[in-house]
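Let me begin by presenting the structure, written as structure tokens, before commenting on it.
Removed: one protein chain of the complex. Kept in place: all other protein chains.
To keep things simple, chains are lettered A, B and C as they appear, and every chain counts its residues starting from 1.
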Amino acid sequence: MNLSPLLAQWNYVLVIGLMMIGFYTVIARGNLIKKMVGLNIFQTSVFMLYISMGKIKGGTAPILTGDATTVYSNPLPHVLILTAIVVGVATTAVGYALIIRIRETYGTIEEDEIISAINAQDGHQDAS
Amino acid sequence: MSEFFLNAILMIFLAFIAIMAIRQNRLFGVVMLSGAYSLVAATWFVVADAVDVAFTEAAVGAGVSTVLALGTLSLVGVEEKKRPIEPFALVIALGTGLLLLLAVLDMPSYGIATTPIQLHVAPHYLLESEREIGVPNVVTSVLASYRGFDTFGETIVVFTAAIGVFLIIGGWTRAERSGQETSPANENRSNHTQEKSDA
Amino acid sequence: MHDDPVIRVISKVLIPFVMLFGLYVQFHGDYGPGGGFQAGVIFAAAFILNAIVFGMNKGRHVWPPRLVLQCIALGVVLYGGTGLVSLLTGGVFLEYSVLGKTQVAGQHLGILLVELGVGLTVASVMVGLFFTFASRLSHRRFMKIHNDEEDSRTERAKA
Partner (left out) sequence: MLAHAPILQIIIPLLAAPLIVLLRQRDLAWIVAVAATALSFLFSARLFLQVAATGEPIIYEIGAWPAPIGIIYVIDSANALVMPLIAGIAFIVTLVGRGMIEAEVDARDHTLFFSAWMLTIAGMLGQVATNDAFNIFVFLEISSLSAYALVAMGAGRDARALPAAFNYLILGTIGATFYVIGIGLLYMLTGTLNIGDLAARLPEIGDTHTGFAALAFIALGLFLKIALFPLHFWLTPAYSFAPSAVSALMAATATKVSVYVLIRLLFGVFGLNFSGMDEVGTLLLWLGVAGAFAGTLAAIWETDLKRLFAQSSIAQLGYMAIGMGLMSSAGLAATFIHLVNHALMKGAIFLALGGLAMHVGRVTMSSIAGVGRQAPLTVAALLFGGLALIGVPLTAGFISKLYLIRAQLDQQLYVIALLTVISSVLALVYVWKIIEAAYMQDRPKDAVVIRETPAMWVGAWILVIATIYFGVQAESLVDAAFRAAETMLGDAQ
């Protein structure tokens, strides 16, 4: 397998590295806030993947200048990512609202402590 | 060439912030780093010609998300329990990363004007938008007209988020809707009965 | 925070400009970066600044929470309504061209209307989210930035 494209496409390789830092944080960390922050990093890096593919070297932002020689970067990934950013913040808002309620109910935002609280409750109910 | 260096420096800076954010245990710092990450990403978007995206990322990722996170933090406490590295999660993340590196092998080269995405569909927007829509900012014409239905969906998503948050923690909307004052005790009534029934 | 005269004066000066910038971003989105979404966030920021500096009660007075909920829905209806009007006037859903005399005029009008819808929904959602998180805070008494004397005075008056 020829791995030289990885060097030439260092831009994408770095974006992937960023994505995985975020992804690892989401799945590994038990703190709910940390999970949301990881999700933010993960999603923002995915946005960077999209914007990378639309970029043309020496191009400019896709706002028409009337000059026929201007090279514009692709506007479609920009539109998609505008939508995705909004979707991301919407998810974030609902997530934080849930975190607040979880904290009020269980007194903690650490996943393992919530699980043990639930298990204690479960055991109690089964016994009764 | 300066674009090249700016690009590289911003990316390395982003990686630095991301690693700091996951290593940090004080959540206040984590949230601020997350905001900083969005802000630097917004700068990177400007370098990559995505000015509209940069604007939104700065307003939303760095602004709104951080404010929401800080509001949440003041309610839930600011320390994270220290944890060792999770090997299982690391394997999953690395596996996903390898799959993506595999994708890079055959990707069209970065920044070239002859890739499929530059030759199909997008030229129509750049060439015809002036005649068909008459708006110089092509992002706006694609967003509001060509793919106006996506943007309609996006508006609905924002609406959905608001409805969701109001349902979950929106005590004040209850009071507004029924014209009576709601105290937090009343709101959490159900939780308390739950706790009582457990006791 | 509302006791600090420096912050109060600066905010009073700043808020109109923030709103003006919001309007600029809203209506200049056709020519430069910007549009309904960004404008909505900026516009909401002005209201939130006002509420933080001058107290939640004043903030609620400027934009009553009941209206916030209605505005969120109205923005969506404005966007969907624009689509439905073009459907009812002989076009298909979201075909703005049928709204004006020429295609370009129709597209301009349509884009203006839907961007307004987006701006209205986003601005009121942001203000609504702020009210929600802040009123949760005031119950908890963790932070007191918004819980000014007026709030407690009205509470005492009610009691």
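Brief remarks follow.
Everything that follows uses one rule, which is that contacts are C-beta pairs under 8 Å (C-beta built on N, C-alpha and C of every residue); 3 or more make two chains touch, one makes a residue touch a chain.
Source: prediction; values computed, not measured.
Considering the whole complex, the hidden chain is in touch with A, B, C. Among B:A36, B:V76, B:V139 or B:I163, only B:I163 touches the chain left out of the display.
Summarising the interface, chain C meets the missing chain with residues 69-70, 72-74, 76-77, 80, 83-84, 87, 91-97.
The missing chain lies against chain B, touching residues 99-100, 102-108, 115-122, 124-125, 145-150, 153-154, 156-157, 159-161, 163-168, 170, 173-174, 177-178, 182, 190-191, 194. In the full complex, chain A contacts the hidden chain through residues 23, 26-27, 32, 35, 39, 42-43, 46, 49-50, 53, 76-77, 80, 83-84, 87, 90-91, 94-95, 98-99, 101-102, 105-106, 114-115, 118, 121, 126.
By our rule, only the chains that are shown with their structure count from here on.
Chains A-B form the pair joined by the most contacting C-beta pairs.
Chain A and chain C have Cα centroids lying 26 Å from one another. Rounded to whole angstrom units, the spacing between the C-alpha centres of chain A and chain B is 6. With centres set at the average Cα position, the gap from chain B to chain C is 20 Å. The set of chain A residues that touch two or more partner chains comprises 61, 63, 82, 86, 93, 96-97, 100. For chain C, residues that reach two or more other chains under the stated contact definition are 31-33, 37, 129, 132-133, 136. For chain B in complex with chain A, the touching residues are 3, 7-8, 11-12, 14-15, 18-19, 21-22, 27, 30-31, 33-34, 37-38, 41, 44-45, 48-53, 56-57, 60-61, 64-65, 68-69, 71-73, 75-77, 80-81, 83, 85-86, 89-90, 92-94, 96-97, 100-101, 104-113, 115, 117-118, 121-122, 125-126, 129-130, 136-139, 142-143, 147, 150-151, 153-154, 157-158, 160-162, 164-165, 168-169, 188, 191, 198. Listed in rising order, the residues of chain A touching chain B in the complex are 1-3, 5-6, 8-25, 27-31, 33-34, 36-38, 40-41, 44, 47-48, 51-57, 59-65, 71-83, 85-94, 96-101, 103-105, 109-110, 121, 124-125.
Listed in rising order, the residues of chain B touching chain C in the complex are 51-52, 54-56, 59-60, 63-64, 67-68, 71-72, 74-75, 132-137, 139-141, 143-145, 148-149, 151-152, 154-156, 158-159, 161-162, 165-166, 169-173, 176-177, 181, 183-184.
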